[in-house]
Structure formats: structure tokens, C-alpha cells
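Of the protein chains in this complex, one is absent; all others appear in place.
Each chain gets a letter, A and B, in the order it is written, and its residues are counted from 1.
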Amino acid sequence: MNNPQLNKNGELQHLLSTEGLPARILYAILDRAATFLDAGGHDEVRKVPLLHGKSIFNIFFENSTRTRTTFEIAAKRLSADVVNLNIGSSSTSKGETLLDTVDNLCAMHADMFVVRHAQSGAAHLIAKHVAPEIHVINAGDGRHAHPTQGLLDMFTIRHYKKEFHNLRVAIVGDILHSRVARSQINALTTLGVPELRVIAPKTLLPSHVDKLGVRVYHNMEQGLKDVDVVMMLRLQNERMQGAALPSAQEYFKYYGLTPEKLALAKSDAIVMHPGPMNRGIEIDSAVADGAQSVILPQVTFGIAVRMAVMATLAGV
Amino acid sequence: MNNPQLNKNGELQHLLSTEGLPARILYAILDRAATFLDAGGHDEVRKVPLLHGKSIFNIFFENSTRTRTTFEIAAKRLSADVVNLNIGSSSTSKGETLLDTVDNLCAMHADMFVVRHAQSGAAHLIAKHVAPEIHVINAGDGRHAHPTQGLLDMFTIRHYKKEFHNLRVAIVGDILHSRVARSQINALTTLGVPELRVIAPKTLLPSHVDKLGVRVYHNMEQGLKDVDVVMMLRLQNERMQGAALPSAQEYFKYYGLTPEKLALAKSDAIVMHPGPMNRGIEIDSAVADGAQSVILPQVTFGIAVRMAVMATLAGV
Partner (left out) sequence: MNNPQLNKNGELQHLLSTEGLPARILYAILDRAATFLDAGGHDEVRKVPLLHGKSIFNIFFENSTRTRTTFEIAAKRLSADVVNLNIGSSSTSKGETLLDTVDNLCAMHADMFVVRHAQSGAAHLIAKHVAPEIHVINAGDGRHAHPTQGLLDMFTIRHYKKEFHNLRVAIVGDILHSRVARSQINALTTLGVPELRVIAPKTLLPSHVDKLGVRVYHNMEQGLKDVDVVMMLRLQNERMQGAALPSAQEYFKYYGLTPEKLALAKSDAIVMHPGPMNRGIEIDSAVADGAQSVILPQVTFGIAVRMAVMATLAGV
């Protein structure tokens, strides 16, 4: 099967998932992002005219002010025109209607779509449908993938740890429902991280977790031992109301990242979180705001990485 | 009575309706739009600086992401600053309050208003109220008019058929509630279409339909015979729940455009639809996606036509 993310010259055509992306593509994006980060100092004009005259549509079938904002800022810093469309899922219950919406936006001469959708595969569906000169970025589809999050996490790890081939990385929390975790695991594996751990209660792990090429831990004390990187996941409130979890207090007791638990990791381990954080549920404030936290740099890197993805797709 | 759309020099002052617009104005807009369309290729910077420094306000008292987007894109391609205001109808129950809102936006030095309102005449009311240097575009008012849709439809017909004076055109569907149909009928009549037909059940026709200068048909087989252009209308779901229509299935059976019914039209007839389509209700997917469909080009032309209207009003 062809990789729908690459064109016949092996260049990035769409960014749908970190799965199936070769290491050279991942590194190219990280390298490009670094060039934008230099432009991010507060004392200079950061705007670059690379995408002047291009139209980028943020089509969000699932509401997310935060994620939409990061893409909007990235696009504006590239001087693109940005149009935000919050499309209620109600108006697009049928697959055909989704594609009719996309066809209409293409007819308005969209150059790029940033798509968020509650259904896994929505961005793939759109990418498969559009003309070759139009590019699609998956900004999160169901439980499937959130590749720009995965890429900014890789940028963050490389920024602080320089190399991937000598790292021990732990991902902690709701692996089962997390598109972020999927994107992280794929990218970390491709970039050659030799030891990748997941730490979660059984109810928050996918049934075939062993096939992901990770080591599974059910307790933090063992799982965090000697790791270089701790990647926390957000716990969605709705999980607590279902059968999956007893209570927020119980979760924090066993899986919340406290200074005590973090002390088991290497002394220079970094702590990451995709945000928004639930303080006191998956992470203690002392850790979130502590010296090992790189959670806010992740946000900054996220803008640079999204600029890099957009510029790469546009071929500029 | 003065034509509120033209200034004393006979130039376009506001675009409120296709009714009362002389053919020379219609042609001027279509010709201007063609110049923007050339700028619409995907390989070049399409943005033009014509309206740089101008402020265009999209004031939508009726929600419509799709229509708002087309005006937003047109304005941004002209380099205008665009401000979107979604004003719930609740906050403007009184006519005075509507004008107070407009006065305030004028005081912020608006150059142009794009107005959508559930009440017929709202755009006229605003146009009558504002200072002469401010221009109003009606983006749909009640059942009254949707002139940019009418104009883009004329652009589409001229694009494919070159001339109007030798055409047989059929408009199909809910004529009664459609501002699109009114704008189409006015423009087609002004541009000299010799035979204009409407096809609809009696419950979806206005009581004095004969005064519109159209031939009325109640069945598709007769109405579509030998036409050059088929203009489908969107069927609003709420009609189906009222007394006007038996059911979606019944409607599709009698008035849905299928390949079989379309075969009665001329072999080179084009099929148009203002969007969004209800596939399987007023139009069959085989037609919507078929070789005679020009539904997506309509969308592309719509951006160019809206750019042309804005540039014409701004006198640039």
C-alpha cells in the first residue's frame, strides 16, 4: 500500500500520523522547526512571508480553542490567510456531507486544511479526496493520531537530550484513549529510542498493547525507575465517570506524578505534558511547575513545529 | 423612487438585490470578476492589495458559516481587514437597536458591511441609514434577496453558455421561500433570457408567481424539456415537517434531479445548485457529481464575484 502521506518523490504530501513517516522526514521537520524558533525572540519581528497569499482553513469538527489557536498562530506567523471554521458534528453526520464541505472549501482555493474530528480516519478521508496541490494536517482524529503533538514532543526531547538512541522514555496515563500516546510511540520508535515504557492501569491500556513494542508497567515505582523522559498524558474527566477508574483521588494516589515518584527517574529526567493539565489528578503542581518540567517550552516548540510542517507541505 | 443601490452618477453604491440593477452594472461586475479569476490559479500569489487598509465587517444576524466564509475569503484576498460579528437575533429585537449597532460600527470607521439577516429588508434599512462613503452588501435577507448568489450564478451561466439571449433556463424547487430564486429570476430577466421556467409543487410557489414573468411547471418531465440550464434550489428540512410537503422520499420522486430526468434537458445542459446540497432529496449524487454539474465551479466563481462586488463598491 502506498503511504498516503508521501508523494511519489518521497516528499511530505499530508501530515496524518507519525506512523509510517520515515526518520528522514521527522528529522527534516525538527530541523526546519529549529530555524523558526530562532525567529521567536521577543525583540524582533517574528513574522516571515513564506506563506503570503496562501489560504489555510482550520476546520474543527471537534471544538478545541487551544489547539486551533496554535495552528492559527503558526499560520499567521507564516503570513498566510487563516479562516477558522467550527463545524458542529451535527451538520456533518454523513461522510458524504463531510466531503461536500471539503469540496466547497477546495473550490474556494484552499491551500491547506488543518482538520480536527472526533472520528478516527477523518483526516485520511479528506487527504485521499482532495486534489494533489492541497495539503491536509491532522490536528487530532478520534483515538487515532495527533501527529503535530507527537512531533513537538520529539522536538522537545531532542532539544533537552540531543539524541534518541540512548534514552529510556516512559509514557504515563490513559494510553487506551490517547491519540497523543499513539503519535508519540510511533515517532519514538522510528527515531530509535531503545527502551519505551508505558505506565497505566489495565483499564486504560489497549488490549494488544504488547504489539506496540513497549514495556508495560502497572505501577509508577517500577515504571519510572531510571528513565530520562517522563511523558504524562491528560486524564479526560469523562473517564472518571465511567467504569474505567475509581476516582480522581485514587488515580492521583497511584498514577499522579509527584516529586516523590519523579525522584525515581534519573536526576536530569524531563517531565512533559501535552496540556491542558489536570493539576492534582495526573500531575502534582510541584512537578508541573518544578525545575524538571518542560511543559511550557513544549508549547513554544509546538508553534515552531507547526510552522515547519506547514512550510514543508507548501514546499517553501 | 430613487434606486437605493446606485449613486447619482449611476454607480453601484450598495448591493442589496439584483432587482433594479441595470444590465450594464451586472455585466461590469461579471467582467471584473473574470479578472480576479485569472488570479485564482494555485501556483501564484493570489492576494491583491486593492482594499489594503479598508475595514469590512461581516455582520451576521443569522448564522451561516459557509456564506460568511466566502465573504471573508474574498475580503482577505483583497487585503482588507475583516471583522466577523455573529450577532444573535435576541440582542437586536428592535429596529432601533439594529441601527444603533450599525452606527457604532460606522463610528469605528467601517468601510463596508456584509449583512445577513432573517428579516427581509434589513440590508436596505442599513443602507438607507449609513453615510455615503459606507457600502452595504446584502448576504441574504429573509425571503427577499441574495444578490451575490444571483450574480455568481450569472457568472457561471455566462462562463459555460457565453450568451443569455438564446437560453432556456429552469429553476427547480422551493421558489416560495427562496431568496436565491428571487435574485436569479431578476438577474436572468435583466440579462435577457428569453425563456425562464420554474418547476415546483403548488405548495412551494408564491401566490402571484405568474407576475414574475416565468412559465410555471408542476412536473419535471415537461419543465426540463430542452432547457440549457437547470438551477436546483436547496430544500430546507423544516419544510418537510410542515404541511407543504409529504416527505423527502416523495419529494425526491417527483422533483429530485436524477440522470433520467436530466436526460430530458439538452445534452449540453449544465446543472447548478447554490449549496449546501441535500443529496437524495433535491438532487441525486449521480447528477451532483456528474459531467454536467458545475456546482463546484459556482463556488470558485463566487469568490471572484464577491471580490468584484467589493472592489466595485470601494471604487478601486
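One rule holds for everything that comes next: a residue touches a chain if its C-beta (ideal position, glycine included) is under 8 Å from a C-beta of that chain, and two chains touch if they have at least 3 such contacts.
Here the structure is a predicted model, which is why all the values come from computation and not from measurement.
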Exercise for review: Check the options A:46, A:161 or A:215 and report the residue that touches the missing chain.
Suggested key: A:46
Check your understanding: In the complete assembly, which of B:7, B:55, B:258 or B:292 touches the absent chain?
Key -> B:55
**Study point:** Options B:35, B:104, B:219 or B:285, residue touching the unrepresented chain
**Key:** B:104
Practice item. With the full complex in mind, choose from A:73, A:125 or A:264 the residue touching the hidden chain. Key: A:73
Practice item. For subunit B, enumerate the residues touching the unshown chain of the complex. Key: 52-53, 55, 81, 83, 85-87, 96-97, 100-101, 103-109, 111, 133
Exercise for review: Write the list of subunit A residues that the hidden chain touches.
Suggested key: 40, 42, 44-47, 65-66, 69-70, 72-73, 76-77, 275-277, 279, 285, 296-300, 302-303
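Note that only the chains that are shown with their structure count from here on.
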Revision key, fill the gap. The distance between the C-alpha centres of subunit A and subunit B, rounded to whole Å, is 41
